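With one protein chain removed, the remaining protein chains of the complex are shown where they sit.
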Amino acid sequence: MNLAIEHVTKKYGNHHAIDDISCEFSNGVYGILGANGSGKTTLMRMLATVTTPTAGIIRVNGKNILSLGDDYRDMIGYLPQHIGLYKNFTADKFLHYIAALKGLSKKEAALKIEELLDLVNLMDVRKKKVGTFSGGMKQRIGIAQALLNDPKILIVDEPTAGLDPKERIRFRNLLSSISGERIVLLSTHIVSDIEFIAKEVLILKNGRLLHKRNPQELLHEIAGKVWLVTTAESEIPRYQDMFKVGNIVRSESRVELRIISDDRPSLAAILTTPNLEDLYLYFFEEDFDAGPVKV
Amino acid sequence: MIKPNDQELEEWLNEFTIEYPSEEKIEQTIAMLHHYVPKKKKVHLFRQVYKELLGVSRVFWMTNLIYLAAGIGFIFIGGGNPYITLFLLAPLPVLISLIDVFRGRDEGMIELELSFKHSPSQLILSKLATIGLFNLVCNVLLIAVIHIFTEHILLSSLLKYWVVPYMVSISLCLFLSIKFRAVFAAPISIAILFSLGMAISQMAQVYEAVPTGMFLFLFMAALFVLGLEVKMIYKGAYHEFSD
């Protein structure tokens, strides 16, 4: 399975939501990292064919997905960012409906739904109306519907929003376990979602693709730029003014700041191993800080 | 597919404990933050409604304008019957505007609106009052124009062809809006109004023969129902509605 994005651009009026992106995917999990408005959702929507590129082509195994049409849609599973459900449908009925849309036979659908309801832990509420579901439950039924047709390409847009930590870990492991024989594209702005399962991480910013590399390589890029500084509480604003400050850990009377900087921020600073969160901060620091940042 | 071991997960998650802050600390935080809470500006309810109607509800002004234009056009250019015109067209601006009045609730904003200074009930009622009054002015204007330039309008006919259908259709629509989604209440009421209007225009003699007292009774009944509906809205009966 090979999915290729070739010079794809998407314009809304004059605004470039996606600006000339090219990349390729093979089986495995890909994490798409970006702040709000970076074009993640637009890219995912184009991959799910619910919207079409203004320019450029997306190909699967060399064929244009738009000319493949229904055949391409048969290969994909799509979980949109904001899912709408029929409030009056039961979980069971909803999944049967999606199964019918995906062209599963009644028998196949019944078996698959049984399996998936168990997987997303909704077995005991299968006869309840989805209108009564909590956010996390809705998300889980969304995940189940995406997997109904055993998709060769799974496109999930911020799938962990609304899930509690336990569900989140479960979902992460689930994706990792099924990614062997398919392409999984996962967009998120929560770094820990993809930290350990992504084969490659794509970093999107203002509609452009900044990086597409394996996490270790990316981390290597900022090696030697992440520091730990232990200082007094009152010093925090000064550091925030001068550097990109990540985690702040408080202990008794002191605080430990995680700082991303090319130079040693203070004499007492200790180098530490970077993680993906630092990487995110490195690229998207404007969106992280509440206060003004002077660099 | 491999499923994660729940027990392992639970154990793992149990390692993370978050201590609950003490009562004192919470109080302290609240006291601190209190300084930053912006002072409420006093906005008069009707002023807010006026603003909202001006800004948000273009539909309302448009429908009234179209109503006046259509009414005058039908009667003066088309040579139409003024009474049937009033019957069919007069309630339309109010019926269509009801969709807007209940939009907040229909879009699931009620919880948010309940936290506002003016309760949604107050807002809905004052919007209804504004819409009703303005539409009334439009109607009186149209009737005056008809009365002066074409035929003399009879008060009893006005009751039959304007007041009663107007009141009945609006009270029906308001009732349906309280119970159901206004997006459907309005079209349903319009459908009923049109069906009745068509039937009556085809059986004008029968309709004319109905005694005025009957219409007075209908008018009073509709007024009573409207009163009940206002009370229902005031009490928030519309919060729960059927989708």
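Assorted remarks:
Letters A and B mark the chains in the order given here, with residues in each chain numbered from 1 onward.
Keep in mind that, in the parts below, a residue touches a chain if its C-beta (ideal position, glycine included) is under 8 Å from a C-beta of that chain, and two chains touch if they have at least 3 such contacts.
The rule we apply is simple: contacts and distances are computed from a predicted model.
The UniProt record for the undisplayed chain lists the protein name "ABC transporter permease subunit", from the options "Phosphoribosylformylglycinamidine synthase subunit PurS", "ABC transporter permease subunit", "phosphoenolpyruvate--glycerone phosphotransferase" or "Integral membrane protein".
Within the full complex, the chain left out of the display contacts the shown chains A, B. Set against the missing chain, the residues A:8, A:21, A:60 or A:76 yield one that touches it, A:76. When the missing chain is restored to the complex, the residue among B:12, B:184 or B:215 that touches it is B:184. Considering the full assembly, A:100 is the residue among A:100, A:223 or A:268 that touches the omitted chain.
Residues of chain B in touch with the missing chain: 74, 78-81, 84-85, 88-89, 96, 99, 176, 180-181, 183-184, 187-188, 190-192, 194-199, 201-202, 206, 242-243.
Interface residues of chain A with the unshown chain, by the touch rule above, are 12, 45, 48-52, 69-70, 73-74, 76, 78, 80, 82-86, 88, 96-98, 100-103, 106, 145, 149.
Throughout what follows, only the chains that are shown with their structure count from here on.
Centroids of chain A and chain B (each the mean of its C-alpha atoms) stand 42 Å apart. Residues of chain B touching chain A in their complex: 1-4, 9-10, 13, 243. Across the complex, chain B is touched by residues 87-88, 119, 131, 165-166, 169-170, 173-174, 177-178 of chain A.
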